[in-house]
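Below is one structure, written out as structure tokens; the observations come after it.
Only a single protein chain was left out; the remaining protein chains are all shown in position.
Up next is chain A:
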Amino acid sequence: MAKQIIDDTIMENIEILAKLALTCEEREKAREKMQEMLDYIDKLNELNTEETEPLAHTFPVENVFREDVVTNGNSRDAMLANAPKSKDGQYQVPKTVQ
């Protein structure tokens, strides 16, 4: 497979998707890091996987279930303690619609 190059178009798209606004310097640094990661992952292509079955999961486990029984009570206050801002028992976030 051809080597994937992280160019400015890809960077721009990633910034939009991740809702990040990077400075030129930051962008260049991030681009280099991501390129390094991809190159490292490319190393996997050196392995011979012809005889290897595809995996759906890294561990040989399946069918881990819970029964449909309520085990959690109201822990609203403890949960909201994690929020930077809250109001009337709800998480307060920047306005999402215009």
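Worth a mention:
One rule holds in what follows: contacts are C-beta pairs under 8 Å (C-beta built on N, C-alpha and C of every residue); 3 or more make two chains touch, one makes a residue touch a chain; residues count from 1.
Here is the rule we go by: contacts and distances are computed from a predicted model.
Of "Aspartyl/glutamyl-tRNA(Asn/Gln) amidotransferase subunit B", "2-oxoisovalerate oxidoreductase, beta subunit", "Carbohydrate ABC transporter membrane protein 2, CUT1 family" or "Phosphate transport system permease protein", only "Aspartyl/glutamyl-tRNA(Asn/Gln) amidotransferase subunit B" is the UniProt protein name of the chain excluded from the display.
Interface note for the absent chain: among A:23, A:48 or A:63, the touching residue is A:63. Taking the complete complex into account, residues 13, 16-19, 56-59, 61-72, 74-76, 79-80, 82, 87-97 of chain A touch the chain not shown.
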